[in-house]
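Here is chain A:
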Amino acid sequence: MRHSPGILVLVLVIGFLEFAVDAGMIRRALLPPPSATAEVLWELLSTGEFLPPLLSTLKLVFAGFFLGSAIGVALGTAMGISPAMFRLFEPLVELIRPIPKSALVPPLMLFLGIDDAMKITSVTLVVTFPVLLNTLQGVRGVDRVMLDAARTHGWGLGHTLRHMILPAALPFILAGMRVSLGLAMVLAVLSEMLAGQGGLGFLILDMQRSFQLRQMYAWLVILAVLGLLLNSIFLLAERRALFWQRR
Partner candidate 1 sequence: MAFLGLDALGKFYPQPGGAAPARIMQGISLEVPEGEFLAVLGPSGCGKSTLLQMVAGLATPSEGEARINGRAVAGPPPEAVYLFQQYNRSLLPWRNCRDNVAFATEHRLGRKPARAAADEHLASVGLAGFGDHYPWQLSGGMQQRVAIARALAAEPALLLMDEPFSAVDALTRIQLQSLILDIWARRRLTVMLVTHDVEEAIFLADRIAVLTPRPSTIGEVIEVGLPRPRDAIATREAPRFLELRHHLLNRLLARDAA
Partner candidate 2 sequence: MRPSSGLWLVLALMALWEVSARLHWVDSPNWPPLSTVVVALFHDIASGELPPLIGGTLWRMGAGLAAGSIAGVVVGLAFCLAPVTRLLLGPAVELLRPIPVPAIIPPLVLFLGLDDPMKITVVALTAFFPVLTNTMQGVAAVEAEAVQMGRTFGVGPLRRAAFIVLPATAPYALAGVRVALGLSLVVAVVAEMIAGEAGIGHYLVMMQFAGRAPEMYATIILLAVLGYALNRGFVAMERRAIHWWFALGRQADG
């Protein structure tokens, strides 16, 4: 594989950490030996104990991601093709956009409670804006010549949208969605840390609070692999969707 030297480096680093902890160069209180973490990890994986928290986090990420992407694309397209819609929503978008979404969690808790509704909403919020802005940019960037061509062919708005504007804006939309996927994970983990009773975010924080560092690192590894997987899947899907864009 292309990455084999890098994986070797990774193995070397882990091996060094193992040695360093063993030799007392790093305090066990800060970092348990990687082998001990691996043991816990194996136990979590082999007993299937990892699955419910993973699914709980995944549910938040997916629900928020798809909801937020849908809202972002819809609103972004509307603002891109209709100046009236743009004028209506632009100030609101500009005002809400820079607010740290994590700071919105308390009011969200007030209106939506502490369960999935609140968590999915905060993930949705954070996903919406990058998708919206990129969609807007993509839709506005559609070549005038193409739009004129559509007009001369007598295409209606729906047809033009489906077969011209959205495909042309797709690279931008997908780029926005890729950014949002990472943010969705952040917010899902954060909202799990702030309230409720499950998910990877909660477990990582809970293990840290109770000084069960091997468990904490094991869950962290699970989270990292989940992120890596989601990102790779998305990249793969993006490449297929944009087959015509390959150089």
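Rule of thumb we're sticking to: contacts are C-beta pairs under 8 Å (C-beta built on N, C-alpha and C of every residue); 3 or more make two chains touch, one makes a residue touch a chain; residues count from 1.
In picking the candidates, the idea was that all candidates are chains of the complex that A comes from, given by their letters.
Since this is a predicted model, take the numbers as computed values, not measurements.
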Once the contact definition is applied, which of 1 or 2 turns out to touch chain A in the complex?
2
Which of the residues in chain A end up touching candidate 2 in this complex?
2-3, 5-7, 9-10, 13, 29-31, 84, 87-92, 94-104, 106-107, 110-111, 133-134, 137-138, 141, 171-172, 175, 179, 182, 185-186, 188-190, 193, 200-201, 204-205, 208, 213, 216-217, 220, 223-224, 226-228, 230-231
